[in-house]
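Submitted below is the structure of interest, expressed as structure tokens.
With one protein chain held back, the other chains of the complex are shown just where they sit.
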Amino acid sequence: MSFIPHTTQEIKEMLEAIGAPSIEELFKDIAPPLRLKSFHIPEGKSELELDRYFKTLSQKGESGIVNFIGAGFYEHYIPAVVDALAGRSEFYTAYTPYQPECAQGWLQAMYEYQTSICALTGMDVSNASLYDGGTALYEAAMMAIRLTGRNKVIVDCGVNYTYRTMLYAYTKNLKIEFVEIPVVHGSSCRKDIYALLDDRAAAVILQNPNFFGVVDDYSDIVHKAHACGAVAIGSVYPISLGILKTPAEMGIDIATGEGQSLGLPLSFGGPYLGFMAVRKEYIRQMPGRIVGATVDKDGKTGYVLTLQAREQHIRREKATSNICSNEALCALRALMYLCALGKEGLRELALLNFYKSEFAKTCLDTIPGVVVKRSSPTFNEFTVMLPHDAEKVFERMVKKGFACGFPLGRAYKGMENYLLVAVTEKRTKDEIVAFAKALEEVVCS
Amino acid sequence: MSFIPHTTQEIKEMLEAIGAPSIEELFKDIAPPLRLKSFHIPEGKSELELDRYFKTLSQKGESGIVNFIGAGFYEHYIPAVVDALAGRSEFYTAYTPYQPECAQGWLQAMYEYQTSICALTGMDVSNASLYDGGTALYEAAMMAIRLTGRNKVIVDCGVNYTYRTMLYAYTKNLKIEFVEIPVVHGSSCRKDIYALLDDRAAAVILQNPNFFGVVDDYSDIVHKAHACGAVAIGSVYPISLGILKTPAEMGIDIATGEGQSLGLPLSFGGPYLGFMAVRKEYIRQMPGRIVGATVDKDGKTGYVLTLQAREQHIRREKATSNICSNEALCALRALMYLCALGKEGLRELALLNFYKSEFAKTCLDTIPGVVVKRSSPTFNEFTVMLPHDAEKVFERMVKKGFACGFPLGRAYKGMENYLLVAVTEKRTKDEIVAFAKALEEVVCS
Amino acid sequence: MQLIFEKSKKGRRAFFVPALDVPIKAKLPAKYCRTHDTSLAEVSELDLVRHFTNLSRLNFSVDSNFYPLGSCTMKYNPKFTEQIAGLEGFRELHPLFAQCNATLPYAQGALEVLFCTEQALCEITGMAAFTTQPLAGAHGELTGAMIIAAYHRHKGNKPKYVIIPDSSHGTNPASAAIAGYEVVVIPTNKDGYMDVEAYRSKLGPDAAAVMLTCPDTVGIFNPHIREIADLAHKAGALMYYDGANLNAVLGKARPGDLGFDIVHLNLHKTFATPHGGGGPGAGPVGVVARLSEFLPVPRVIKKTDNTFALEYTFPHSIGPVAPFYGNFAVILKALAYIMHLGKEGLTEVSEIAVLNANYCLARLKDFYQVAFSKNRCMHECVLSAAEQAKNGVRALDIAKYLIDKGFHPPTIYFPLIVKEALMIEPTETESKQTLDAFVAVMIEIAKMARTHPELAVNAPLHSPVKRLDETKAARELNVKWKSSLEKDA
Partner (left out) sequence: MQLIFEKSKKGRRAFFVPALDVPIKAKLPAKYCRTHDTSLAEVSELDLVRHFTNLSRLNFSVDSNFYPLGSCTMKYNPKFTEQIAGLEGFRELHPLFAQCNATLPYAQGALEVLFCTEQALCEITGMAAFTTQPLAGAHGELTGAMIIAAYHRHKGNKPKYVIIPDSSHGTNPASAAIAGYEVVVIPTNKDGYMDVEAYRSKLGPDAAAVMLTCPDTVGIFNPHIREIADLAHKAGALMYYDGANLNAVLGKARPGDLGFDIVHLNLHKTFATPHGGGGPGAGPVGVVARLSEFLPVPRVIKKTDNTFALEYTFPHSIGPVAPFYGNFAVILKALAYIMHLGKEGLTEVSEIAVLNANYCLARLKDFYQVAFSKNRCMHECVLSAAEQAKNGVRALDIAKYLIDKGFHPPTIYFPLIVKEALMIEPTETESKQTLDAFVAVMIEIAKMARTHPELAVNAPLHSPVKRLDETKAARELNVKWKSSLEKDA
């Protein structure tokens, strides 16, 4: 069951052509002492058996739960057309378009993706994808360090806590100084950030909406950063850009983000999509593939991978990044998603998310002992203070059929009673009302 | 939400080109008195809402039930490759290949389908599909009447009861005499059939395996039929042909059948696939599209619809059949299914079905009060006599998670206590054992 | 391309059957077993995938090309309905589950789908009751003809024939004939209308029914339709509506209001369900109240407790015409489509379908003969290449040239009554840009027919094969592949 077409006769003929007495002889460089010591893999199972096995496994756990968990990764509706088109096997089973003449479909799609990401963020140039929002942020920080020659990086604590941890993990062996600025009332603290923006600062890293769903306008911080020669990095939630001020409008230099919300299923964590878009001047320091337009011999427009000299396969240890395989199929889905929604659709979708989460706030606000934090405007996610430990509440809410949000205690010490609740277009009014009712039962009993 | 691309501006431009003041004016031939009196269709709903609505609906009813219902329509495993390939939109969204130069993919596939059906049945020629097994049988009977100029048709009661009812319904306005021959001990009664085969007989209609799953060799009947100038028609279950004697080997003139088992989901009754394969001599009386090989201007092989002069679009009221749209996509799936399994695979699959159902027999046989009918060999389905009404047993078995088979009372008077149990490769040993245990609990309590 | 059989290698496997997990308890006696092997293709999964992937690429399709095939309504078929039809609860449901216990409400969701579809179709057509059983348009026609026969039998009438205009689709006379009727053909006049005098003369006790398409196959709505119906009814004949062109009048007119008694719809056309290569279709049939007792059984009913059930007790029913409830998955997709579009969307379908056809007509009428006197049409327009044919460029040549330009040709040589017919049905889902591109090529051909007719006659040059020899195909009848072994034998 190994997808091998060869018949015994063919193997014989091929060995003859090679002049080898057996397949085993082809492995003679792997001398007996080098051979494997064990290989306890069970016998192959048929497709039918595996289909059944994994179906059972997929149902192990919670099913039919109404989901209010977001925390940077959102359950948005995926138009059927995205699945239908992204599955086209000429997209699905090709590889990196090294040979442009037989990969124009992919190359044009990537060029369109780059254009769409620029349209969304307002930035000048985009690459053709990075692994995920977290590694994109790390690449942005590294870029800023290269660009400025400085090594102090200011990190707002409104940035996804996992991304921050990843950032520190990646750079542990390097000499970079990270300074975290705690969030005050859900928003980034101007005073502290201003104070740190000096001529040692390579970058300031911000997120909008931040981890608490809070919406901000970072223009002031960006302005200060630029004044001291630092690079402003902003991680953004693409759906929110249907209505929110863009990184470009705030003056941000490097915009990054997680593209999962653009037509990618949650799939227990991946594959997702890191996007990055930067100022024109920074393109040569940008990691990842970039597609450019050109012409063929006859002057016909075509597309190629360009600026490859930044990349590892050419520049090796001096490359801007080590990335090779990226998340092309995910980027393709994001492109299709953005084209399916279009300008108006994305705006409407963003508004719908906003209105629904505001409605949820009013529903939850009426529950005795539950306080919706309202110090700052939010997009489609918000913080709720509960009278008890949020993990306990989560547990009881699951039994009622709701994943009630992300308990913040794990990410922020002292916030054990706080819940981060996300409301996307997939949640109906009825579900929101039922959710509030269930929460009331749980916290009041 | 109507998939219409037009902008208001474009509509305006188009009306100008037409010289019409409004769209409404284009409908002026439908004078006010002819206009509709009512049109109470609800407002359109978005994809997201409908997705949710139909998901809920699809879960209304029984889910996770282990199925032992067959009765001519079987739950076989569908290789994933079939879904992946049949969904290729160049197949999926084309129509009848009237213009062969831009439909070679379809035409070649149909030619391959015809070849595969012939390989399976052993017959000379196949058409490119009919609606379903029942209409195929009706078309076969009409063919026989045209071929012989006679009008008595002998119908074995082992033929699917719905097919028989359909046959009589279709021909109610014609002058055809049908004679039904009751089944004895699950098999067709030679004595009665022989007696009816005379020079008035147009055809004898048989089914293998018959409705009770019983396997037969009809060579003797076919021989007698031919002796008196009648046409022998056999409806067959394609999966069983992996091991069973073919219609061709029995001498049958027109083989038909339901192709659902060849890679088509049960889907609550359709779309399915009628196939028909006949002796070479009868091709001009065969209904449905036929694809033939030919060459193009340069001598290159290509495929076209051929013998179209039999069809309604040319021959109109004198056509061999009124069929126009057929079940091409289903035939394509069947072709892919047969190619995926291949010669050996189909044989192994048929054997697996046979062995599993034999195993089920031994399990059920041990239940006090339950009698497995064993007078004749069966393929993957068999009759069980219960101590109580089978519909009642069915009801109680559903509560235990099993659709225990088809209660025969509805199809055969006097068989109210009988159950028709099908066992395909999808049923595991564990399921069969659990099924027997549950049945024991039900009938013994 | 090589046939899959030519790629076959003994012993290759794509799919592996699971291992036997039960003891072997019996052996089938040899007399019941096949002795010749199946000679099916033996290929690897990659062989299979590459074969059909590349085969698919030889087709034009709506998803890749403009496909204005008249009378066939090749509109865009949405993708979300596929997802719905793929829901496990529908896809894996055995149709007999609903019949295994006469009193219990199994398969409620699926029955609700059928019931809702019938309701929606009743409202769309103005009929009183529907059956979803018929498996395609022509099958619906046959079902309709059987209902006609049952009705007359019930009334004690013994009519002999069905009246059909000469412009009709071939399935109409074929269906009537198969149901046991003779066919009486009425000519079409220069306006594209059925000749009323000829029609009148054929009405009488021998006329069982009148079968019409409306708008008819020349793309014209007959304004005298009510008169025609009244005359038929007066003569005791039933009015049959071939719904293949209903997509022209959604939200504008309903066959029920126009005086029709029986209607079939082509769900796969009007309601946008994929039928690649020629099917599957779905041809539900609706009838007025007085005919509902003749509809096929089982029928889906809604009970007072709001559950759904199958009902068999209609003594005058013509019986089942399909093994179950019709092409369920097709019906389901059509229902989802109807619910998605809603009242307004459905009306827009017809409005824009008609707009698009008239736009093509307006842009082309100076270059091609217009088949009938009007310069207007409904959802499709029929042109004639008779002028071009004088220079040797026939409708067929135009079709082939269009292929080279990436457009699927219109329907040609139908309706049969129009010489060198080109029947263009753009559908509502095509944009002005696409129509403009198509029109430009059509105009190019018309001009070329005068200056360089040979260019069209040699087309297509860029398709996978050039013009194919259909005569050879019919003469030599090579309808299946034979291995070289078999060929020698």
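Chains here go by letter, A, B and C, matching the order in which they are written, and residues are numbered from 1 within each.
One rule holds in what follows: a residue touches a chain if its C-beta (ideal position, glycine included) is under 8 Å from a C-beta of that chain, and two chains touch if they have at least 3 such contacts.
Since the model is a prediction, treat every value here as computed from it, not as a measurement.
For the chain that does not appear, the touching partners among the shown chains are A, B, C.
For the options B:89, B:148 or B:380, the residue in contact with the chain missing from this view is B:89. Only one of A:37, A:191 or A:413 touches the chain withheld from this view, namely A:37. The omitted chain makes contact with subunit C at the following residues, 7, 9, 44-47, 49-50, 53-54, 57, 62-65, 76, 78-79, 429-431, 433.
Along subunit B, the points of touch with the absent chain fall at residues 1, 3-5, 7-8, 10, 45-49, 79-81, 83-84, 89-90.
One rule holds for everything that comes next: only the chains that are shown with their structure count from here on.
Subunit B has its Cα centroid 47 Å from the Cα centroid of subunit A. Note on chain placement: the centre of subunit B and the centre of subunit C lie 19 Å apart, centres being C-alpha means. Touching two or more other chains at once are residues 11-12, 15-18, 43, 45, 49, 53, 78, 80, 82-83 of subunit C. Under the contact definition stated at the top, the residues of subunit B that touch 2 or more other chains are 47, 51, 79, 84, 87-89, 425, 428.
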